[in-house]
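All protein chains but one are shown in place.
A and B label the chains in the order they appear, each numbered from 1.
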Amino acid sequence: MNKRVMSLVLMVLAALLIGLLPSVSAQDVFRVAAVAPSATNDLAFSQSMFDALTKIDAEMGDAFEFVFQDGTFVVDDAAVALREWAASGEYDLIIAHGSQYGAIVEELAPEFPETSFAWGTDQNTFGLPNVFAYTAAAGEGGFLNGAMAAMMSKSGIIGVVGPIEVGDAKLYVDGFVAGAAAIRPDVQVQVTYIQSFSDVPLATEAANTFVANGADVLTGTAQMVVGPIAVAKENGIPWFGTQSSQAELSEASGVMFQVYRWDVVLMDMIASIQGGTLGGESYTLTLANGGLQMVMGQHGS
Amino acid sequence: MIDQILTASVFAAALRLATPYMFASIGEMFGQRSGVLNLGVDGIMLMGAFFAHYVALSTGSAVLGVGAALVVGAVMGLAMAFISVTLKAEQGISGIGVYLFGLGMSELLFQRLVGTPRSVEGFTDIYIPGLSDIQFLGIGEIFFRHNILVYVAFLLVPISAYVISRTPFGLMIRAVGQNPQAADAMGISVARVRYMTVILGSMLAGLAGASLSVALLKVFQQNLTSGLGFIAVALVYFGRWRPVGILIGALLFSFVNALQLQVSAIGLDIPAEFAVMAPYVITIIALVFASRQTEKPDALTKPFERGE
Partner (left out) sequence: MPRPHARAWFDRLFDLFPPAISLFAALAVASILLIALNANVTDAYVALITGAFGTENATAETLVKAIPVLFVGIGICVAFRANVINIGGEGQMIAGAVAGVAVALGFGGQMAPFMVVILSLVAGFIAGALYGGLAGFLKAYFNVNEILSTIMLNQVAVQMMNFLLNGPLLDPTEAGTNHIPKTARILAEIQLPRLTIGWTEGMELFARTRLHYGLLIAVLLAVVMYVLLWHTPLGYRIRAVGFNERASRYAGIPVRRQVVLAMFLAGGCAGLAGVVQVLGLQYRLQTDGSPAGFTANAGFNGIVAALFGGLNPFGAIPASIFFGGLLVGAQNMQRDIGVPASLITAVNGIIVVFAVSSQVFVRRRRQRRLQAESPVIAKPEVVEVAPRKVEA
């Protein structure tokens, strides 16, 4: 957690200490609390939300504050955090960033009808008026990445390291495979789901396996891809990424990254909530609405 | 079909995957042979992995990184030995404490000092002249194109076997682990031997971490080991406290793992869950059919109290 957040937390505390002194500005501050499964520096899913909130914070300045609990891979710990935030009544929007948190939101939201909740990635608002859902059409950037990968591959073999066959990971991988096949029907895309979001050693060896089989382009999704990225660099072959930009880590191997710009949908949600609508809407990041952004890496540059 | 699965690179991958287990398990074996169970291996590995990576990142030298991992391993080993030998704390539970400390501390330091995943130059593969070109059965690719730490890990097997069975130090370790009272009566300092084995084992655990972060993966991330250290402890039991047994266990486990990655890469229609499960199941089954003899150190997990 960076200093900015800590100071924000302290500001919230200071505001509490001052108590209920009538303060005009305090009412105008939009407060967000968010919980995410992995670390805010994972170069993947959790970082995409943290970056989005940081960006909004920079844009809205004093009118926005947020707290962020990361590393909450234990689903039940997220339940505690979400309940505490909801019960405090201090937050205008509470974000459960992880599809494993959906069941918690489903239980919690009806108990706190005055508070707005958002969760993703999913499209299901459970028919509740105070729940937003958000997801990313990760297949779109996957398709672009796949098409470009197929063009770059000389061997016609491409390796994909995936976590578990669910959520935006599956969307991305399916899109990638389709994109590659659209350009080159004969291309062979080898996919391995290693059944973990965090097992870097296994993900690395999966990438090595692809390279040994002749793959000359690699991609992957979730936070354990830091290992496969190192494999791509070591073998001097192109890397395609998703969720957050991995351009810095992948250096000369990084070609293109699909970046989740949650700030786009979050701004919509904030506007809705300020207008009195607490939920009921489902948002999807797409290339068209600017929620998905393709960022170029240093490859070839 | 079979030649697509059993490629030379699968065997080479098995050797790479086995490397951190070899270091950590053989290190753990020394401690256990003297009667100390160290369940904190994974935490020590994480600390070793972080410091190796951080030092390599800031100095550009992977060798210095390995040195840092050995030092941090020794420090954590000293702490572990103090807890379990001097304070005689319950070994299973103090190990879990050490694991949690290493898990949290390595991530905290990573966040503060590095911030975002970065890769290091690390150790590159050394092609052994002549041998690495052997085409027959893929021997060159399988055995002779690895980074230095892979070679060191496998050299550790004969070295540790020799130390345990043929040196006075090894005899002391076995004496202390089998019958500390007798060893004490013979004038061997039980505590000193145990301090030495636990520190040695922890240094090897640190090295195991370094083998990941500066040689095999070349990156660091929170919980980089993903519980690898616990498997390493299990492999000591598999190997029945012998280096060769540990070698067999580590190779079997890693080979099945490499095989499942290859099977899923070439697109055989096996549910991913069963593929990932395979190494664990096969390790248990192998042990069921393995020899029934055991050499478990009698004093394992038992703190030594001198009967006055």
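As a convention for this text, contacts are C-beta pairs under 8 Å (C-beta built on N, C-alpha and C of every residue); 3 or more make two chains touch, one makes a residue touch a chain.
Quick caveat: nothing in here was measured; it's all calculated off a predicted structure.
Engineer: Among A:D28, A:E59 or A:E84, which one touches the chain that has been omitted from the display?
Structural biologist: With A:D28, A:E59 or A:E84 as choices, the missing chain is touched by A:E84.
Engineer: Please output the residues of chain A touching the missing chain, sorted low to high.
Structural biologist: Residues 1, 5-6, 9-10, 13, 33, 37, 67, 69-77, 79-81, 83-85, 87, 98-100, 102-103, 107, 111, 122, 124, 163-167, 170-171, 195-198 of chain A touch the chain that is not shown.
Engineer: May I ask you to list the residues on chain B that touch the chain which is not drawn?
Structural biologist: On the chain B side, contact with the omitted chain comes from 43, 83, 87-90, 92-94, 96-105, 107-108, 111-112, 164-166, 171, 174-175, 178-179, 181-182, 185, 222, 230-231, 233-235, 237-238, 271, 273-274, 276-277, 280-281, 283-284, 287-288, 292, 294-296, 301, 305, 307-308.
Here is the rule we use: only the chains that are shown with their structure count from here on.
Engineer: Averaging over Cα atoms per chain, report the distance between chain A and chain B in Å.
Structural biologist: Between these chains, centre-to-centre, one finds 34 Å.
Engineer: Considering the complex alone, what residue numbers of chain A touch chain B?
Structural biologist: Result: residues 38-39, 41-43, 71, 159, 165, 190-196, 198-202, 204-206, 208-210, 212-213, 223-224, 226-227, 229-230, 233-234, 248-249 of chain A touch chain B.
Engineer: Can you check the complex and tell me which residues of chain B touch chain A?
Structural biologist: It comes out as residues 7, 9-10, 12-13, 16-17, 20, 107, 111, 115-119, 212, 216-219, 221-226, 228, 257-258, 261-262, 264-267, 272-273, 276.
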